[in-house]
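I'd like to ask you about the structure that follows.
With one protein chain held back, the other chains of the complex are shown just where they sit.
So, chain A:
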Amino acid sequence: MSRPEHLAPPEIAKLLNLPPNTTCYILDIGCGSGLSGEIIEEEGHVWVGMDIAPSMLIEVALECEVEGDLFLQDIGQGMAFRPGTFDGAISISVLQWLCNADHSSHNPKSRLTRFFSTLYSSLRRGARAIFQFYPENDAQCELIMNVAMRCGFEGGLLIDYPNSKKAKKYYLCLFAGSQAGKVEMPKALGEDEREVEDDVDDEPSQVAYSNERIKDRRKNSSKQRRKSVKDKDWVIHKKEVARLRGQNNVPADSKYTARNRKPRF
């Protein structure tokens, strides 16, 4: 099962880099059925979710009894929160939809600008916003990054498992102003494998590479080393045959027959 909408990546909580043992106020953009909200809840934070699909929200609100507050909202129209409200924001598989123009009045760039600028102001200084998304192409990535930077965010793109088609994941990590000095970008998963496995496999995936089989074959061969065909029995048999054929220069058999000569240098 590799349907991303069913699995909220737990590492997203790690990327947010919230202060330990404090309850924070988190925004979940495009919360859908509230899966990522549940993860936030487990970490002990209070959250607010928003989505554009009313069916999802009503289903969640009525059946699942989530803790967070839900909003029916089009994020391209901006957020309606006071400045400095949230300690962090997450969003899973949402950002790419902002690049679509589903309506004649939609202009992706202005919608992105409206989204990022209102998000920036609703975040506390030093808060982080983590977006996991599926860009269609590099141009989309670039557009999103450009708009975010222009709205005042710092940060960058993080790509987990950059060489794998399946496990590859894009995270946009944005910082709404830094707390002190330089902010360090979190590290992507699966990047180090690249050097090691470059020559072995062009597509490292999440499954660890194992050379068990190759080792196995080697082990077998060393165990039952192939016996030489030309052993003593074979030599004696050959000489016997030669004698029967009447060849007269066949050497006599002795304990030295078919022995290796000692090594000489």
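Methods note: a contact is a pair of C-beta atoms (placed from the backbone, for glycine too) under 8 Å apart; a residue touches a chain by one contact, two chains touch by 3 or more; residues count from 1.
Basically, contacts and distances are computed from a predicted model.
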| item | value |
| --- | --- |
| Record-based protein name (UniProt) of the chain missing from this complex, from "Ribosomal RNA-processing protein 41", "9042_t:CDS:1", "Regulator of g protein signaling" or "HPS4 biogenesis of lysosomal organelles complex 3 subunit 2" | "9042_t:CDS:1" |
| Contact partner of the left-out chain, one of A:S91, A:T118 or A:S164 | A:T118 |
| Touching residue (missing chain; options A:G32, A:G78 or A:G155) | A:G78 |
| Residue of A:E42, A:D69, A:E142 or A:E240 in touch with the missing chain, whole complex considered | A:D69 |
| Residue among A:L15, A:I39, A:L57 or A:L112 touching the omitted chain | A:L57 |
| Chain not shown, touching residues in chain A | 22-23, 25, 46, 48, 50, 52, 54, 57-58, 61-62, 67, 69-74, 76-82, 84-85, 105, 114, 118 |
